[in-house]
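Every protein chain of the complex appears in place save one, which is left out.
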Amino acid sequence: MSTTDIAPTGAERVSRREPSAVLRMSEAEAAEIGGDPDDPGDDELVLLNMGPSHPSTHGVLRLMLELSGETVLRSKPVIGYLHTGMEKTGENLTYLQGGTNVTRMDYASPLFNELAFSLATEQLLGIEVPERATWIRMLMCELNRAASHLLFLATGGMELGAVSMMIYGWREREEVLRFFEKVSGLRMNHNYIRPGGVAADLPADWRSDVAELIELIEPRLDEYDTLLTGQPIWRERLQGVGIISAAEAVALGATGPLLRGAGMAWDLRRDEPYLFYDQVDFDVIVGIHGDCYDRYAIRLNEIRESLRIVAQIIDAMPSGDYRTQDKKVTPPPRARIDESMEALIHHFKIFTEGFKVPAGEVYAAVESPRGELGVYMVSDGSSVPYRLHVRAPSFVNLQTLPHLMQNGLIADGIAIIGSVDPIMGDVDR
Amino acid sequence: MAERYGAPVGGDRPSRGQAVIHPSPSQWFEVAAAARADGFDQLIDLTAVDYLTYGADRGLPEGVQPERFEVVASLMSHERRERLRMRVQVPADDPSIPTLFDLWPGAENLEREAYDMFGIVFEGHPDPSRILMPEDWSGHPLRKDYDSGGIPVQFKAASNVR
Partner (left out) sequence: MGVADQIADLRDHGLKAIQHNFITAKLESLVNWSRARSLWPAQFGLACCAIEMMATGAAHYDLARYGMEVFRASPRQADVMIVAGRVSQKMAPVLRQIYDQMMEPKWVISMGVCASSGGMFNNYALVQGVDQVVPVDVYAPGCPPGPETLMHAIFTLHHEILSGELLARRSASSTGGAGIAVQQLDGQTATATIRGGHG
């Protein structure tokens, strides 16, 4: 595993108070300042609105930009255009239903949301998950990471004018989604990983399916390397653009490829192993310069690492249960319901009332494709969470945007937004 | 009683491998500063909980007065690979505590979210404004006395007729 020295801590290097990269201005203030387009003396600074419906802002991100000519001086991401009230809704859904809610947060990597939610619930319950279920979770999550990064390559490529990458990225992602549909019944928003295990066992021929996926995607990654990395325009647009140091990234709370791109080898899979990540061999990909190019290269190579993990899982997968046999959280098998009255009542109670979870608080975190995805859950002993908070990586990472964009061109801003890869469902929840 | 950075440690309930400390609102900033100086270089998460209708035991250590709101911050020390959780009790009649922005600039969005959703004021925050809800929204949605659903559409500018 590659390692880099832990960077010196320090918020000192991030401009804290004014003058700052962050434009702290309300809409009302912006409207008041306005500026008169007919006034020839009023040509120094321009306030420009970008989004929330803009082809290059990854969904519904809106930016307020303070411009001097084409140079961005200060900026402010305005978010909340996709705020869905999921944390409130989560307080009304039982622990069994909660998965359907959280899976719709980061819709590019839904399985990670389910995983963090399930891990938190299981820690509160104090139950163990069977080995096979844990390996299935890892398999699905790593494939999801590959799919998510492929989506980044596709949309990131399109935003910078490499439109063919859009088509190619979707081609491979479609293959992964097909496997997901075979396993979970759904292409997205699976609700597959649930407290206690997973919703269903893998199909009988999953080994050959996954082997085919690896065989298909791996050589094509080399093609993308040639197509993008080998292309001078692509390098020119990304190299040296949107630089952030490790100290700044840490101070701003950034995690995931953003932090690793700045040269800090920090990956929860390695540094705080959960599931069975301590039993598989993989590298933590680290950048040097902390620019957009490093973040792109990290994601491309993380697909390779994910496939490497997946290949090891094919060999390591044990037989056994795909969900815990703890009667408290797992309903009886279908066949038993027809025979036994108790089983029928038990089944009915689990799906109407849910299961009760001991009172307490827990914070569980996983390494999602975008960084640390954490669930802070408070239980009051009933069958619904008293408070469900999700530490969304995109939400926190978005804070780096004004710092990355400062003194760059608007066009570089597009590359930077793409390289931060925020998923607005994750930001706004 | 066990203390860390001058704040009471822990509660009698298991914290699942993560250390928990309970500073008072007046200690909040200095305890955070001590933790920061001790190597907790990243503020991972900051959120709040409204304990208005909480029926169970909250697991607070002796001497910590329970209040309606609680602000929870998760800290990370990359060097020691260690996490620390800080829980502070915030009274309902004066829901304000000092901002952590000067220690970790990454607190900015997280504190704005806690303000937006719970109405907790972070004194000295550079941009104390709503972040997720529209600027002219009234109420703080994640408070327990805020109705969860069935709210009619507020946007009425459009008639539904073409």
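For reference, chains read A and B in written order, and residue numbers begin at 1 within each chain.
Criterion: a contact is a pair of C-beta atoms (placed from the backbone, for glycine too) under 8 Å apart; a residue touches a chain by one contact, two chains touch by 3 or more.
None of the values given here were measured: they were computed from a predicted structure.
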| Per the touch definition above, residue among A:Thr100, A:Gln239 or A:Ser382 touching the missing chain | A:Thr100
| task | Determine which one of A:Pro55, A:Pro219 or A:Pro232 touches the chain that has been left out. | result | A:Pro55
| Candidates A:Ala30, A:Leu186, A:Leu227 or A:Leu409 - the one touching the absent chain | A:Leu186
| request: Mind listing the chain B residues that contact the chain we can't see here? | output: 133-134, 137, 141, 146-151, 153-155, 157-158, 160-162
| What is the set of chain A residues that contact the non-displayed chain in the whole complex? | 52-55, 59-60, 80-86, 88-89, 96, 100-101, 104, 107-108, 151, 154-155, 166-168, 170-171, 173-174, 177, 181, 184-189, 191, 194, 199-201, 330-331, 351, 424-425, 428
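Convention: only the chains that are shown with their structure count from here on.
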| said: From the mean C-alpha coordinate of chain A to that of chain B, what's the distance rounded to whole Å? | reply: 23
| Which residues, counting only chain A, touch chain B once they are in their complex? | 6, 9-11, 14, 16-18, 20, 22, 24, 26-28, 79-80, 83, 85, 87-89, 91-92, 123, 250-255, 264, 266, 271-272, 359-365, 372, 374, 376, 378-381, 386-387, 389, 391, 395-396, 398-399, 428-429
| For chain B, which residues are in contact with chain A within the complex? | 13-16, 18, 39, 41-45, 47, 49-50, 54-57, 59, 72, 74, 78-79, 81, 83, 85, 101-110, 113, 117, 126-127, 129-135, 141-142, 148-149
